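Moving on, here comes chain A:
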Amino acid sequence: MPLTKEDVIARLLARLPKAEAASVPVRDYPTVRLGAPEDLPAAARLLKGELGFEYLEMVTAVDWLGPVRQEGFVSSRNPHPFLAQAPAPPVTPVAGPGISYHPILDMLWSFGNLRENLKVFLRLAVPRDRPEVPTLTGLFPAADWQEREAFDLLGIRFTGHPNLIKILTPDFLTGHPLRKDYVHQKDPYDE
Partner candidate 1 sequence: MTQRAGKLLTATRYWPTELWANPWSLPRYRAAAAWLGGIVAGIALIGAGVGELAAWGDRLLALLGRLGLSAVVVAWLWLLVKLGCVLGVIVANGLWAVWWERKISAHMQSRLGPMYAGAFHGWAQTIFDTIKLLLKEDVTPAAADQVMHALAPVVAIAPCVMAFAPILFGSELAAAKLDVGVLYIFACAGISVIGIVMAGWASGNKYSLLGGLRAAAQMVSYELPRGFSVVPVLMFAGSLDLAVIDRAQAGYWLGFFPRWFVFYPVVGQLAFLFFLIASVAETNRTPFDIPEAESELVAGFHTEFSGMKWSLFFLTEYGYVLLSSFLLAAFFLGGGSAPLPFLDFIPSWIWMTGKAMLMMFVFLWFRWTFPRLRVDQLMDFNWKFLLPWSFANIGLAGAFVWRGLG
Partner candidate 2 sequence: MNSEPRPEMAAENLIVTNPALQTDTMFVNMGPQHPSTHGVLRLGLTLSGEVITKAVPDIGYLHRGTEKLMETRTYNQCVVLTDRWDYCSAMPNNLAFCLAAEKLIGAKVPPRAEALRVVMCELNRIASHLIFLGTYGIDIGAFTPFLYAFREREMILDLYEMLCGARLTYNYIRLGGVAADIDAGWIAKCREFLEFIKPRLDEYDTLLSFNPIFLVRTKAIGLISKDSAVAWGLSGPNLRGSGVNYDVRKAEPYCGYEQYDFEVPLGRTGSCWDRYFCRVQEMRQSVRIISAALAKLPSGELLAKGIAKIPKPPPGEAYAHVEASRGDLGIYLVSDGGTAPYRLHVRAPCFVNLAVLQEILVGKKVADVIAVLGSLDIVLGEVDR
């Protein structure tokens, strides 16, 4: 009997008492919100071992602190670069239903089952000041670089990762650029 989205969610929720189906799912895909970082290895083992989700597609995170700050960029977000005095555009994004700005990093994993053609997303909120998540490198070698990327750009510590070092940004760059409160420190190559 082929596996369905509902089966996957049900199996996950049955195994993980703290988990729940996400209130705002990734559109068209089954999404499960984990309750605690400890749930992740259990969920991953279940997915890989019993449900056949052997394909780790994506590891990433969203910083829900609020709209991006201008200090993160090298120059201002002036839409009229040739007119120095032009006013900066008003940035007034609206937090919509199910979305609100609060200081968390919302982790996201995506697993694929290539045989059944299914995909499931796992979510986990971690605090911005202590973002620690267990690594999946033992189960999925594909997690290696993707976790390093998330560490580099978002500053998430993957506990147990064998080689958690910068991967994309240069060594002298401080901070994690994809965090919303990233402030760009001037380096010798700017101006």
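Selection rule, in plain terms: all candidates are chains of the complex that A comes from, given by their letters.
Going forward, contacts are C-beta pairs under 8 Å (C-beta built on N, C-alpha and C of every residue); 3 or more make two chains touch, one makes a residue touch a chain; residues count from 1.
What you see is a predicted model; the values in this text were computed from it and never measured.
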Selected partner (touches chain A in the complex), from 1 or 2: 2
Candidate 2-facing residues of chain A, complex: 24-29, 54-58, 60, 62-63, 67-68, 72-73, 77, 91-99, 101, 108, 110, 114, 117, 121, 140-142, 144-146, 149, 153, 166-170, 177-178, 182
